[in-house]
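Below you'll find the structure I mean.
Apart from one protein chain that is not included, each protein chain of the complex appears where it belongs.
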Amino acid sequence: MVPLNYYLVLSAMLFAIGTAGVFVRRNLITILLSIEIMLNAVNLTFVAFGRALGSADGQIIVFFVMTVAAAEAAVGLAIVIGLFRHRESLNPDSWTALKW
Amino acid sequence: MQGWLSILIMIALGAGFALISVVLSSFLGPRKPTPEKLAPYECGMPPVGDARERQSVKFYLVAMIFLLFDIEIAFLYPWAMALRDLGWNGFAQVLLFIALLLAGYVYVWRKGALDWGGDQATARRRSTIGD
Partner (left out) sequence: MPPGISTSDFYYILPELVLTAGALVVLIADVLLPRERRSALSWVTLAAVGATLASLLPFTSTHVEVAHGLLAVDRFALFFKIVFLVAAAITVLMSVRYLAIEGASPGEYYFLILCATLGMMVMAGGIDLITIFIGLETMAVSFYILAGFIKPNQRSNEAAVKYFLLGAFSLGILLYGMSLMYGLSGTTNLRVMATSFGAMAGDSRLALAVILVVAGVGFKIAAVPFHMWAPDVYEGAPTPVTAFLSVGSKAASFAMLIRIFVEGLPSASEDWRLLFWVLSIATMTVGNFAAVTQTNVKRMLAYSSIAHAGYVLIGIVAGTSRGITATLVYLMVYSFMQLGAFAVVVMLRRADVVGDELKDFSGLASRNPFAAFAMLLFMLSLGGIPPTAGFMGKFWLFSAAIDAHYYWLALIGVLNSAVSLYYYIRIVVFMYVKKETLGSEPTTSPTLAVVLAVAVAATLVLGVYPQLLFNVAAASARTLGAAGATAALR
C-alpha cells in the first residue's frame, strides 16, 4: 500500500500548482482550471485521509465537493460569457469599470 | 519490483518502436509534395470549410445542463449501495431528492433551454426569458 504521506505531498503540490496558476495566469478560463486543480487537490487529500482512517466521511465530502465544483463551473462559465459579450477579452487586466 | 520492471520494458519497447518507425520513414521515404497530399485528411473527401468553425452557444448551454443533471448520479450510487439498510425511509428521501431535481428540470424545460434551435423555439424562448 502506498503510504499516506505520498498522497499528502502530491496533493500539496497540486494545490500549490493551482494556487500559483490563479496568481500567474492572465486568462479567465485558465484561472478557472487552476481553481479546479486546487479543488481536486483537496479531493485527493480527503480521499487519502478517508482511506488511511478507514472512514467513509472523506469520500462523502468528495461527492459534495465534486457537485459544488460542477455547479460553480456552470455558473462561472455563464458569468464569463456574459462578461465576454461586453469586453471581447478574457484578460482580467482589461476590466476597468471598477477599480481592482 | 519484478512486476514493475516488465511494465518498464513494455513502455520502452512501445515508445522505441514508434520512435524508430517515425525517424526511419522520415529519412528513407521519398518526398514529392503535391497540394492534395498536403491537404488535411478528411475520410478521403475533399476538405470542406475550416475545422475551427464557431459553434452555437446552445451547445454550451446543453452541455452545462447535462453536467448539472449528470452529477446527481454521484448521490444515487451511494444510496443504491446502502439501499437495504436505509429501507423505505431512505427511498422516500431519494424521491424527495429526485423531486427537487425535477423542479429544476421543469424550470429548464419551460425556459426553453432544451429547444434545439428552430425559429419557433427561439421565438418562444425570447418571449419567456425576455432579453
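In this document, chain identifiers A and B correspond to the written order of the chains, with residue numbering beginning at 1 in each.
Keep this in mind: a residue touches a chain if its C-beta (ideal position, glycine included) is under 8 Å from a C-beta of that chain, and two chains touch if they have at least 3 such contacts.
Fair warning: this is a prediction, and the values are worked out from it, not measured in the lab.
Under the touch definition stated at the start, the shown chains contacted by the missing one in the entire complex are A, B.
In the full complex, subunit B touches the hidden chain at residues 82, 85-87, 89-90, 93, 100, 103-104, 106-107, 110-111, 127-131.
Across the interface with the omitted chain, subunit A contributes residues 8, 15, 18-19, 22, 28, 31-32, 35, 38-39, 41-42, 45-46, 48-49, 52-53, 55, 57-58, 60-61, 64-65, 68, 71-72, 75-76, 78-80, 82-83, 86-87, 92, 95, 97-100.
The rule is short, and it goes like this: only the chains that are shown with their structure count from here on.
Rounded to whole angstrom, the centroid-to-centroid distance between subunit A and subunit B, based on C-alpha atoms, equals 20 Å.
Chain contact summary for the complex, subunit A toward subunit B: residues 60, 63, 66-67, 70-71, 73-74, 77-78, 81.
Residues of subunit B touching subunit A in their complex: 57, 60, 64, 67-68, 71, 74-75, 78.
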